[in-house]
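For chain A:
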Amino acid sequence: MSALSDLLHRAEPIHISGYLWAYLDAASKREIRRALLKAVCIPGHITPFASREMPVARGWGSGGLQVTLATIVASDTVKVIDQGDDESLNARTMRALIADSTGVETATDARAATLIQTRHRIPEDDLDDRTVLVFQVPISDPLREFEQRPTAARRMHAERDYAVIWLGLYEDHARFSRSRFSHSYPCEVEGGYIISTTPIPRFDVPRLHQAPFLSLFGAGREAAVYAIPPYTDVTPITFTDREFEIESFDTPCAKCGAEDSYLTEEIVNGRRAAVCSDTARCRRRQAEKGPR
Partner candidate 1 sequence: MLRIRGLTKSFTDHLRGGTIRPVLRGIDLDVAPGQCVVLTGASGSGKSSLLRCIYGTYAADTGSIHLDTPDGTVDLARVPDRDLIRIRRGQLGMVTQFLSAPPRVSARDLVAEQGITLEHSTGLLTELGLDPALHALAPSTFSGGERQLVNIAIALARPRSVLLLDEITASLDHNRRATVLRVLAERKNSGTALLAIFHELPDEPGFIDEVLRLDGGRVVEAVA
Partner candidate 2 sequence: MTTPALEVRELTVRYGGTLGCADISFDVQPGEVLGIVGESGSGKSTVLGCCGLDLQPTAGVVRLSGRDTAAVVGAQRRRLRNQDIGIVRQAAHEELRLGISAGGNIAERLLATGHRGFQAIRARVDRVYHEVELPAGRMDAAVATFSGGMRQRVQIARALVSEPAVLLLDEPTTGLDVSVQARILDLIRRLQRQTGVAMVIVSHDLAVIRMLADRLLVMRQGRVVEAGVTDRVLSDPRHPYTQLLVSSQLEV
């Protein structure tokens, strides 16, 4: 569990050329790390923290960025993706900020990265226990849809009062014969709290169960973090007589031919085609296959 011990032993920031290492000041880092340690100790518990102003707009990954910058160490290799893509504008600017303010290595290959900041996806590659996954979270609380009062929602979490979430699931099955969650599927963590797996697709949800990597979720606008420690039970909630279903695709990736990856729609050669959303892995597979 090196990722977890890293988190515990990460060093105080180093000052480089008159500017703070990793952008955040020491007090901010301490605040965020304290919140993260608490979140790791209470898997799935939404932990508030003093969210800072960041040089990205709230809702554009300010929470993920704070978590990344508070936990990063000089030996890390960083990967940043948005919709599975390393090259989207948002991913590129945040990666630049992280690299410029720390000097750490960056990578697009998930297998080489030790710190992956992500929105929407878990990289398709197998990740090991050296990896920390940082999720940018838009809406942290799965109860938000049903209960807007924070105090009431806290009480409901404390008492594991999740009937409303089940009610949402009941309504879906009664009206549509299936769950309508396309992403942020509610999952029970270690038999206790229910979290929102936000905003990854159902396809990625099973990969959180007993995952070797540490998952940290940061919501900047809501000033909250939560975490799934390595090797933790993560169970998508579903009725005992209803299967949890992930998205399935009837075609392989139009670019790399993968049949086991999550596909999105893209224009390839002037036609709509289904291609891997994990662009780094897709490109690597295309290269491995060699030119056609």
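By definition in this document, contacts are C-beta pairs under 8 Å (C-beta built on N, C-alpha and C of every residue); 3 or more make two chains touch, one makes a residue touch a chain; residues count from 1.
Regarding selection, all candidates are chains of the complex that A comes from, given by their letters.
Source: prediction; values computed, not measured.
Only one option in 1 or 2 touches chain A in this complex, and it is number 2.
The part of chain A that touches candidate 2 in the complex is made up of residues 158-161, 163-164, 166-167, 170-171, 173-175, 239-242.
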